[in-house]
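To start, I am sharing the structure in question, which I have written as structure tokens.
One chain of protein is taken out of this complex; the other chains stay put.
Right, chain A next:
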Amino acid sequence: MAPPAQSQRSPSPSQPSGKSEVSDLKSQLRQLAGSRAPGVDDSKRDLFKKVISYMTIGIDVSALFGEMVMCSATSDIVLKKMCYLYVGNYAKVNPDLALLTINFLQKDCQDQDPMIRGLALRSLCSLRVANLVEYLVGPLGLGLKDSNSYVRMVAVIGVLKLYHISASTCIDADFPVILKNLMITDSDTQVVANCLSALQEIWSAEASTSEEASREREGLLSKPIVYFLLNKIREFNEWAQCLVLELAAKYVPSDNNDIFDIMNLLEDRLQHANGAVVLATIKVFLHLTLSMTDVHQQVYERIKAPLLTLVSSGSPEQSYAVLSHLHLLVMRAPFIFSSDYKHFYCQYNEPSYVKKLKLEMLTAVANESNTYEIVTELCEYAANVDIPIARESIRAVGKIALQQYDVNAIVDRLLQFLEMEKDYVTAEALVLVKDLLRKYPQWSHDCIAVVGNISSKNVQEPKAKAALIWMLGEYSQDMQDAPYILEGLIESWDEEHSAEVRLHLLTAVMKCFFKRPPETQKALGAALAAGLADFHQDVHDRALFYYRLLQHNVSVAERVVNPPKQAVSVFADTQSSEIKDRIFDEFNSLSVVYQKPSYMFTDKEHRGPFEFSEELGNLSIAGESADNVVSAQRVEANDKDLLLSTSEKEEAKISTGNDSAYSAPMYDASSVLVTASQTLMEPAISNPTLPGQATQAILAIDDLLGLGIPAAPAPPPPPPQLKLHTRAVLDPATFQQKWRQLPVALSQEYSLSPQGIAALTAPQALLRHMQGHSIQCIASGGQSPNFKFFFFAQKAEEPSNYLVECIINSSSAKAQMKIKADDQSTSQAFSDIFQSALSKFGVP
């Protein structure tokens, strides 16, 4: 007989539903059902195979249920298995027929052959029919006590299946308690592993309604259980090892010895060929050492080589998963990977998803010592036949240029791109040159010379065109042809489809007008007329605004459109450090691949084993949900504001009619984050209560747009004076536990004084200083320019703690602080104390 699947190769919508085939099969199965002729099992096998192949390609064969069950009275295990597969698939939609199978499945559960017992029990539990649960309890109870480990293994998962069909039946039968005992007594490691999986799932689901379940769930993280499992880790198979390691990563060690014991025990897991085991081990190492900065750095050094080996030993898909994690680590600690940059060079035959990640890593690890090599390599990719990667490479060069201090060589390369005569290269390079000029105005002379040679006809992409137009407006005094090029562009106004380009054109021609009035006047008139007639609301509004402004007072208009500008020092980061930390907490999960914390892409009941501790999760989410609103919007706002629409930004500020807004923080070289994000953050922070935050965030955005609405309707009353305990004591374990449990109350950035930076030659200097202000250090580490500190303080009158993580980058003179507090209402007050203490550092 021909293999059945063969004839069913392409199930397309046009495919027959298989009705006639099904009725055909039905009659054949009937004939065989009662037969005891020799060789009947073989014929049955063929028929069953056919049924299952139909099932696979999506033909509904549920009509055969009765016949299939009749035929399953056999001792042939292959037939039995096929029948079980079939029954498991259709029982749910045929609950009445499913009852037919109970009988023979129950009988099989008592078969002599443990294989049959196990298979029958598995199928019985897979029926997923709620009104049959009463038949499950008995066989499951026996299965858990079976002498054969295969049956027990199946039974444990069976309990979990039962829980999902009917939670109350499962709990009432006391199965979780039985599993708990089995987990620590069973001799078979897979039974133990399944117990752990089942208990995690059951107790996590129960925890929201039952105190006891949540206690039990915490109990899984207790030292005896974790140690018990870890000590046996080599006996588990590799997948179960991952499970145990995942549990261990959540364990809160009691002291440093605990930490080192676990790390020594797991050291050799880093040499495992299975990447999942290695990553799970790394997660344990990273999380255990979070509070020990020095050891944490050593862990990075230790895991580097195994990770790089995993990247190159597996399939491209596996490399991708590992690279995503490496990417996360590189972003956290670029300096540790900066000498390994060649590992992130792209290979020509790698899939683009791998190449993209590598380009991001190259950008992250670039520093003074390796920039030249990295940029040289990136320039090779820019000429690549793979156009998306060529574009990404050029962007990467630009990013590196924007983050470096010494950009001479890079600017030259970028200008070479402009001369490469490939449309997409020119387009990308134009956008970059524009950003570069905003940061390094001193390069304008060189850049303008090259940009002036580019024919605007060759630039079609809206972003690039907008960038070119911006430069024409901004540097019209240096570009001979600027007014005429703009004029040409305005003549073809109607053919310009991108509103963004038209907006830029309006602004550019305005700027040009103030610099070279006689040459531009005609073009300006044409542009304003075209703009006023434009169907796009924004374009129309801007044209009208300019028109009125000019009417009102030309010199005011000039100050509005052509103010002196300061260079942008740092372009805003699109991801808050809070989100980055969240992702790091969820190491070895999809969060890392998607670069989003799990709450952004999973619904609550599917957070999975990573959101183990519900209360903790709730706490931090509660503290954060408002923050999310803010950050999500902030990202959006940033995307809009940041790089491209410089002029829009200017307009936005102006529209308040406040000229002095030009010294506004957007161009303030001393601010770290662009003020956009600061203005957004502060109102959200100053009021830690939940409701009303969203509106505040919206208000803040409005404010960003300069609509002049007061940000916070009523400032909170000033908190009472906070006094700190001068000799506060906190042991590291408590600190670590609190750090895990408490949500971040405040997260701020702060600029250090130059004296402070000068004094910060070693971490110890700052420690002594802060001690003088009743703020104790519990851990510190790092080398210039990156230092990390954990501080704590206590209220003078009551045992209420403040915990601080402070990361100082001495080259940018910035301190990033995260404050957690037992009493959150006073965290702002504490933050003030902390900042004032920090500001006095280094000041004699």
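In this text, a residue touches a chain if its C-beta (ideal position, glycine included) is under 8 Å from a C-beta of that chain, and two chains touch if they have at least 3 such contacts; residues count from 1.
The definition used in the following text is that contacts and distances are computed from a predicted model.
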Missing subunit (named according to UniProt) among the choices "Large ribosomal subunit protein uL15m", "MHD domain-containing protein", "serine C-palmitoyltransferase" or "peptide chain release factor N(5)-glutamine methyltransferase": "MHD domain-containing protein"
From A:190, A:363 or A:426, residue that would touch the chain that is not displayed: A:190
Residue among A:309, A:734, A:774 or A:835 touching the omitted chain: A:309
Touch criterion as defined above, residue of A:320, A:470, A:514 or A:802 at the omitted chain: A:320
Touch with the omitted chain, as defined above, among A:97, A:336, A:450 or A:590: A:590
Positions on chain A contacted by the hidden chain, ascending: 3, 5-6, 9-11, 48-49, 52-53, 56-58, 77-78, 81-82, 85, 89, 92, 115, 122, 128, 150, 153-154, 157, 160-161, 190, 194, 197, 201, 237-239, 242, 246, 271-276, 278-280, 305-306, 308-310, 312-322, 324-325, 339-340, 342, 345, 347-353, 380, 383, 385-388, 420-421, 586, 588-594, 598, 601-603, 606-611
